[in-house]
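The complex appears here without one of its protein chains, the remainder shown in place.
Here the chain labels run A, B and C in written order, and each chain numbers its own residues starting at 1.
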Amino acid sequence: MEPEVRVTVWNEGRHERQDPHIAAIYPGGLHAAIADGLREHGLASVRTATLDDPQQGLSASVLAETDVLTWWGHLAHDEVSDDVVGRVYQRVLDGMGLIVLHSAHYSRIFRRLMGTTCELKWREADEHERLWVVEPGHPIAAGLGETLVIEREEMYGERFDIPAPETLVFVSWFPGGEVFRSGCCYTRGRGKIFYFRPGHETYPTYFHAGVRRVIANAVRWAAPSGGPRPQFGNVQPLEALA
Amino acid sequence: MEPEVRVTVWNEGRHERQDPHIAAIYPGGLHAAIADGLREHGLASVRTATLDDPQQGLSASVLAETDVLTWWGHLAHDEVSDDVVGRVYQRVLDGMGLIVLHSAHYSRIFRRLMGTTCELKWREADEHERLWVVEPGHPIAAGLGETLVIEREEMYGERFDIPAPETLVFVSWFPGGEVFRSGCCYTRGRGKIFYFRPGHETYPTYFHAGVRRVIANAVRWAAPSGGPRPQFGNVQPLEALA
Amino acid sequence: MEPEVRVTVWNEGRHERQDPHIAAIYPGGLHAAIADGLREHGLASVRTATLDDPQQGLSASVLAETDVLTWWGHLAHDEVSDDVVGRVYQRVLDGMGLIVLHSAHYSRIFRRLMGTTCELKWREADEHERLWVVEPGHPIAAGLGETLVIEREEMYGERFDIPAPETLVFVSWFPGGEVFRSGCCYTRGRGKIFYFRPGHETYPTYFHAGVRRVIANAVRWAAPSGGPRPQFGNVQPLEALA
Partner (left out) sequence: MEPEVRVTVWNEGRHERQDPHIAAIYPGGLHAAIADGLREHGLASVRTATLDDPQQGLSASVLAETDVLTWWGHLAHDEVSDDVVGRVYQRVLDGMGLIVLHSAHYSRIFRRLMGTTCELKWREADEHERLWVVEPGHPIAAGLGETLVIEREEMYGERFDIPAPETLVFVSWFPGGEVFRSGCCYTRGRGKIFYFRPGHETYPTYFHAGVRRVIANAVRWAAPSGGPRPQFGNVQPLEALA
């Protein structure tokens, strides 16, 4: 039996409360839609958390019980506390998976794990997006067709200031002439990280069947593998020295 | 429930018949020991095949029913027919996993998939081998300690003439002063490939608990993901051209 | 002083003789335009060779005097002899750079070095192409702007069946909705390989200032580095064995 993956869907949760148009699209918040998508794909252990929850929703005990964390943020990256960023960082290095969604490219946690600015070009113009699978053998592409179209989305364009992904799964095309590396895999410590581009708050992207499938695939891919926990520091020789 | 992975363990199978010393170590052939190791780790659908079977054990129908193929060869790489190499090659590109063991670094199929000579340094001197996990977050390292020691093995040393692995999971240390990239992941087409160094025919390596675990992990990692099968050739535009 | 890089520009050279329209665009053949572009960028030692030259233009002595080979082919991949493919292959593994241009994605030498089919989607529809620099720190991007536009080109679209490039320098956008990994770096043996997408024979692409700069940059990047030539085979221990 597949081991249960315990997922925490974290959402900043401000747009939905400040803007009735967005609240109408995501009545339960973006987190509810993301969590529903995961449940739809058979992930049974899914909880949600938001910035305005106690301890910003990510206490040590919540993180200790989280195998994979998905992260959506936009307006309030700087309000995420040092403590929360530090805790999430340590958990990723220790093996927790992290799925970084859309505008969370600019979150403190993603920038810290990448070591770069994670800046990009952007435009809000109701363009459609075509995501192309460039690595069809990767588990995150399971069950997809060769291309995935989202009717309306914000545009993100290259140069995306990230380290070259270990695996590049998707590349996006936009009508305005831009391309974007929109599905990027990384390892940091024992943790796996996947950045996935789509998901602007003004569009119903997290109800899109293909997007939901990708995020569910990514969660399963990023689940901890159970490899060794390295010991660091001063060590004795394993072989007799001359 | 975990989908069943159908494994075929292929073995050249000549050493065991030509050399009583080797037959004593591997009474059922290397393939039997490798297959037993997989079953021990819960892989229920494992069959074996050898070079001297009809169609060299790898008919189109066998391959069609194989999700992951493990390959051991040494003396008779050149006897593997063009047909078999071609069929395995096509199946890998179409998504079948391939686990390349020890001296199979020099098999026709591995060299074809790598595009390089796959040459290396070697020595038979009853040395022990220490494999270090350098990527502890990778699924192939699941359940291992930081290092894995094999009491006696053949030495393989760098330079190993392969393309840089997409993921380097293990690096080996040998007493004679050499190192070796001994666990190497690749993607070719929709197929995943893992090269794993240990397994000289004169040692009981395929009874080693850690080695068995690695091979079982690798089989699960290399199982087909079910991503899209790309269409190639002339295509119509997806967008209206001006 | 920069060491002189000895370049051989190889061209199939058939289109130009069979089609007056193409001959009008490339009166000296595609090779002449490519070679002129390299000279324009200060590469002084540039010779050309074509399929219909003696020994298909690539005798052992020509290759021995070549630091970087650029390759254009389309109609007659299968006419390139086993000898020539074998000689070029050995020279690449021994350190010669190889720049693979446009339809040479399907050349025997590129497919052999990649280990995959190198297939792709294509369309001839007078589309323009936008190449985006996704790795602005790479030497092949020297002197370029962020994007490079070619007024009319053949379209190539993903999935491009190659191993993931070691470095992805360019991604192309096409009006019909496709993207393409159009600048891809590889190492095979001691040799460096760069695949560069543009260059359909019916367009004056090899007179394009940006395209010329990229190819010149790639030639300099791919020049042999002078690293060690590995010894393979049976070796004595470097350390005293117990």
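Methods note: a contact is a pair of C-beta atoms (placed from the backbone, for glycine too) under 8 Å apart; a residue touches a chain by one contact, two chains touch by 3 or more.
For clarity, every value in this text was computed on a predicted model and none was experimentally measured.
The shown chains contacted by the absent chain are A, B, C, with contact judged over the whole complex. The residue touching the chain not shown here, chosen from C:87, C:138, C:181 or C:200, is C:138. Contact with the chain not shown here comes from a single listed residue; of C:73, C:95 or C:198, that residue is C:95. Of C:59, C:81 or C:167, it is C:167 that touches the chain left out of the display.
Residue in contact with the omitted chain (choice from A:143, A:177 or A:226): A:177. When the missing chain is restored to the complex, the residue among A:23, A:76, A:149 or A:164 that touches it is A:164.
Hidden from this view is one chain, which touches chain A at 93, 112-117, 119-123, 125, 127, 155, 157-159, 161, 163-164, 166, 175-178, 186-189, 228, 230-239, 241-242. Contact between chain C and the unshown chain involves residues 1-2, 95, 130, 133, 135-139, 141-147, 166-167, 175, 187, 189-192, 224-231, 238-239. With the whole complex as reference, residues 130, 132-136, 146, 157-160, 164, 167-168, 171-173, 177-179, 181 of chain B touch the missing chain.
We adopt the following convention: only the chains that are shown with their structure count from here on.
Ignoring chain B while keeping the rest fixed, chain connectivity by touch leaves one piece.
In this assembly, the C-alpha centroid of chain A lies 37 Å from the C-alpha centroid of chain C.
Contact of a single residue of chain C with at least two other chains is seen at positions 157-159, 164, 177-178.
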